[in-house]
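This structure is in structure tokens; I'll ask about it shortly.
What you see is the complex with one protein chain gone and the rest in place.
Chain IDs A, B and C follow the sequence of writing; residue 1 opens each chain.
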Amino acid sequence: QDGEVFIPLISKGFQHQFWQAVKTGADQAAEEMGVRITFEGPDNETMVDRQIDMLAAALANNPGAIGFAALDSQAAIPLLRQADEAGIPVIAFDSGVDSDIPATTTTTDNVAAASLAADKMAELIGGAGKVAVVAHDQTSRTGIDRRDGFLNRMESEYPEIEVVSVQYGAGDQLQSTEVAKAILTANPDLNGMFGTNEGSAIGIVNAVREMGTDEVTVIGYDSGKAQTDAIRSGEMAGAITQNPVGIGYETVKAAIAAMNGEELPEVIDTGFYYYDQSNIDDEEIQAVLYD
Amino acid sequence: MTTLSTDAPKSALSRLLMAVTHQKLLAFASLIVLLIGFSIASPNFMQTSNMIAILQATSVNGVLAIAVTLVIITGGIDLSVGTMMTFTAVITGVVLTFLGLPLLFGVMAAIATGAFCGSCSGTFVAKMKIPPFIATLGMMLILKGLSLVISGTRPIYFNDTPGFSEISRGSVLGEVFPALPLPNGVLILFIVAAVAAYILNRTVLGRYCFALGSNEESVRLSGVNTDRWKIAIYALAGAIVGVAGLLIASRLNSAQPALGLGYELEAIAAVVIGGTSLSGGRGSILGSLIGALIMAVLTNGLRVLSVAQEWQTVVTGAIIILAVYADMMRRKPS
Amino acid sequence: MTTLSTDAPKSALSRLLMAVTHQKLLAFASLIVLLIGFSIASPNFMQTSNMIAILQATSVNGVLAIAVTLVIITGGIDLSVGTMMTFTAVITGVVLTFLGLPLLFGVMAAIATGAFCGSCSGTFVAKMKIPPFIATLGMMLILKGLSLVISGTRPIYFNDTPGFSEISRGSVLGEVFPALPLPNGVLILFIVAAVAAYILNRTVLGRYCFALGSNEESVRLSGVNTDRWKIAIYALAGAIVGVAGLLIASRLNSAQPALGLGYELEAIAAVVIGGTSLSGGRGSILGSLIGALIMAVLTNGLRVLSVAQEWQTVVTGAIIILAVYADMMRRKPS
């Protein structure tokens, strides 16, 4: 173990496919560059203090650098300062930290990505009608950004489209299914639904399937086998995907660069894409999908 | 004050009616009040399709609640049902998707895995004298971790076993009586409930369930091998959890290894709302079923009304307290 | 068979030692075994900074466990401590950040809010005869929703009250004894534990805590106003939860309205690992403290060892079962 470079990544989650894809990217980079990483995250995105404890334990292990996806950027500042004082570079990933400590931030613009989803939705339902959102979380950064990105775009650009309901399914597929079914029951004339992460999107697909309605245009977020299958079969019109593997890869890469004292850009944007039946098999898209 | 367990044999229907009127009147009344209230508040609530949606939403939690009821009647508690359900689903995924065995093996694997996990908890409790809370909390964590390990932290899909999603979504009943398109999942819930109620009220196992919860030491001093019976009850509960694992896996057409945490509290809440006492010795399957229905109606109704999520939580909390209070009021004079 | 409550008055230290040796020997031994094991496995584990990190990680859960201990000794249970903690933090945020009042008002608001919420739960349990599980489950949901409503579903930061983050992060002790840079949060945990232990073992309130858990009917038949005392105990537990709310808000320099769910199970687990019986009448604050420490050491140690996260869960589950089993083994001969 001695002399080996150790880079712990403290993420916002662990079990979700999105975070597993980030981990895959990080593992790839670690292998290529010969460093050891760990990847950890709390059970859900509300557990801010659990994440702080994870960060504290990571610091105890004399890391070479740290990757950190802050659930709440302010809460972690004392520990980040501690890392800074110890000369441990910090790379923020997924969302930024309100501080100049991180050497760089590898992220995607969730607001812009969700706005794109709104544009696509408007296009598919013909610029007018009723839509609803099944979001994964009411308080986490990603949940808020994706919801608000979608809602604000709808409000500012598409006055003919009414967002009739925004409800939350905790990213749990079963719960999201029940939420989507209730929305469909309350709004039999719904034109479209947007799910803000994999669990929410699959929940909507399940609900549409179980209710037997086929007039609803579904737009999802992230990938995963069930989602890509739904797109291929036409049950889902399309989805936004980020590049989680890229986020993980770039984070580790940037961490090593920072350890070597290299200059880094303020933000490393790993980009997002809209994919549907037409482009799902493109190489560029396939590279960022996970299942 | 009285339990269903000791009634004299009567016709099933009259017993059901009696139970509803004598026993669960107010839990049942709360259910009716909720249904009426929501129907008035939203015209979309009282549709066949939504009623079916509610029943389907009850199915997983209902089956879990039935499993937990058995354990709670013995005076124990089972915190592991949520992650155990996931674990059985993952094992089913291994059997069907990784090994490619036929459907029946998957079904048997789920139930056998559940029974095995249950008997482990039971052994911890009965033989090692570990308090049920801790034994099943430990099991909860162990099974949660193992689900992730075995599945490689990714969902296992059942796309190679086409019949699998019919377990919960298909409608055998709907094929026979087109007017009654009840999904199989709901039918399975009712069958599990009927079987569990029969076991609880008509067999030795059920009798010892109540007796252990009532006064374990006295049962032991009656020369009964209490440890063995206790393990059997936990194993039966585990097998029922296996059925819940099948239902959820079939409904999601996948085993989601990260799911499961939090389901235990919901199941226990359904049981307690249904009038089963957490101190053991008293309780009924019918009550737990009604409890699970109350929770499903409440959640669905508030969502159909598009109540803001944060207020949904507040209202749910308040109604749970009120429903149980109403039930307490009724019992007081006795 | 024996409780800490019944010891004759002796010096505090000798009582502590006695308690550790007689009572909690094995929970304590489990803790030592864990500490030694992790120290051998990783050179990074036994550093001052990591020990302090462990203590700090214990502080919130420890304070919650102390609150739950009181309620559990009366034979009840409190599922609302997690979201109640959040609620008190949110109210503190309202007082300090929205209203801009001085620090002291925030502290008082947290504790008073906790005491008020606790007395509500207590009233549900004592006056309305709602089972504690349901009453506090309802409270859990109500408070969770209200936290989101009041905060507008976003965190409230304490940037305008500079001293606030010192409550948990500063180190009064470190200023006086630079060799002992114990954060205030940990100090507060120990103070709360000492006060709670004093109340439990030396005051009427504590006496009725044990008496209610032991045989409530007998206390009532002795002419004691059991309802009033029960409400008082729940209120005291609530006030302690208010302290936890301050600690977590100060540590995160913000009130996170969505946080809190799941903390109740962890607190109850610490209590039970510490040897307090869920059926009431028996238990100790020291035990709960050790229980909370065991859980924090376990979590931290596995992380420092870089065990894969899914295996961390499995190992934690297994060790919790083993730790309690060891404790049971010791008690058996008695």
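In this text, a residue touches a chain if its C-beta (ideal position, glycine included) is under 8 Å from a C-beta of that chain, and two chains touch if they have at least 3 such contacts.
Just so we're on the same page, contacts and distances are computed from a predicted model.
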The chain missing from this complex carries, among "Sarcosine oxidase subunit alpha family protein", "NAD(P) transhydrogenase subunit beta", "Amino acid/amide ABC transporter membrane protein 2, HAAT family" or "Ribose ABC transport system, ATP-binding protein RbsA", the UniProt name "Ribose ABC transport system, ATP-binding protein RbsA"
Could you tell me which of the visible chains the hidden chain touches?
-> B, C
For the full complex, which residue in C:Phe38, C:Phe124, C:Phe210 or C:Tyr263 touches the chain that was left out?
-> C:Phe210
Which of C:Met128, C:Val224, C:Val315 or C:Met328 sits in contact with the chain that's absent?
-> C:Val224
By the document's definition of touch, the residue of B:Phe38, B:Phe210, B:Tyr234 or B:Tyr325 touching the omitted chain is B:Phe210
Residues of chain B touching the missing chain are 1-3, 5-9, 202-205, 207-208, 210-211, 214-215, 217-226, 281-282
Those residues of chain C which, in the complete complex, touch the missing chain = 1-3, 5-6, 8-9, 202-207, 210-211, 213-215, 217-224, 281-282
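One rule holds in what follows: only the chains that are shown with their structure count from here on.
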For the pair chain A and chain C, the C-alpha centroid-to-centroid distance in angstrom is 34
Quick one: report the Å distance separating chain B from chain C, using the average Cα coordinate of each chain.
-> 31
Return the residues of chain C touching two or more other chains; collapse runs of consecutive numbers into ranges.
-> 148, 153, 261-262, 309
Mind pulling the chain A residues that touch 2 or more other chains?
-> 14, 43, 138
Chain B-touching residues of chain C, taken from the complex the two chains share = 79, 124, 128-131, 133-135, 137-146, 148-149, 153, 261-262, 265, 268-269, 272-273, 277-279, 309-318, 320-321, 324-325, 328, 332
Which of the residues in chain C end up touching chain A in this complex?
-> 42, 44-45, 47, 49-50, 53, 56-57, 60, 148, 153-155, 157, 159, 165, 169, 248, 251-254, 256-262, 299-300, 303-304, 306, 309
Would you tell me which residues of chain A are touching chain B in their complex?
-> 14-17, 20, 43, 138, 164-165, 167-168, 172-174, 177-179, 181-183, 185-188, 202, 206, 209-211, 224-226, 229, 291
